[in-house]
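Quick one: the structure is below, questions incoming.
Only a single protein chain was left out; the remaining protein chains are all shown in position.
On to chain A.
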Amino acid sequence: MLENFSFRTIVEYLPLFGQGLVTTVWLSALSFVGALAVGIVLCAMNLQRGWLFRTPAKAYIDAVRATPLLAQLYFLYFGLPRLGFVLPELVVGILALSLNSGAYVAEIIRAGILSIPRGQVEASVASGMTYVQRMRLVVLPQAFKVTIPPLLGQAIVLVKDSALLSLISVAELTRAGQLLASDRFMPAEGFLTIAAFYLLLYYCLKGLATLSGRWLGTAGART
């Protein structure tokens, strides 16, 4: 079976895969930063007492979680130009991933904040701290620690989701696999190679998660 498998072609296409990998890495990184920004804003809205901010945040999070990323991507890619916004594919792609992942990030951060025991808030209230002080000094530093592992999990999901951008002709990793598949009619070589690269990215992020866990675990273990 393997006699038909052309390692030579893979090597020949390696520069293309390399470029795709680099694109996937930086656009995922950028999207993740965007997702963090979107997530923090959504979470802050969602934690307000009044409905004015909370309702739109909840509606947004539900809408994003209930619909396929592909549909969201197509909406932005094909729908936005009809509404008068013409953006380059890459920008649309990063926007879609940020807006999509942001909804999940918002829920991760919210869970982190809500996981902080009530007594922590009471202790800081009792010492005369304002809302901003107790968030900054007591709640968020602790929430940050419990949030890192699930956030890295979301980053892994985001990297894999970025494959969908190949469908709007962004030259990322999956797109490189598609090119090899269609140019030479070698789908096995093309897609197996990109799978290997995604696996590599996965292990990098997982290693980062382990490292951060060890680093965060040293100071101030939770009681």
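What to note about this one:
In this section, a contact is a pair of C-beta atoms (placed from the backbone, for glycine too) under 8 Å apart; a residue touches a chain by one contact, two chains touch by 3 or more; residues count from 1.
Everything below uses one rule, namely that contacts and distances are computed from a predicted model.
Between the listed names "Transmembrane transport protein", "Cytochrome c biogenesis protein ResB", "Heme exporter protein B" or "Polar amino acid ABC transporter ATP-binding protein", the UniProt record for the complex's undisplayed chain reads "Polar amino acid ABC transporter ATP-binding protein". Of the listed residues A:Val11, A:Val91, A:Ala123 or A:Leu199, the one in contact with the hidden chain in the full complex is A:Ala123. Remark: the omitted chain is touched by one listed residue; of A:Pro15, A:Pro68, A:Pro81 or A:Pro141 this is A:Pro141.
Not every partner is drawn; the one left out touches chain A at residues 117, 119-120, 122-130, 133, 137-138, 141-142, 145, 219-223.
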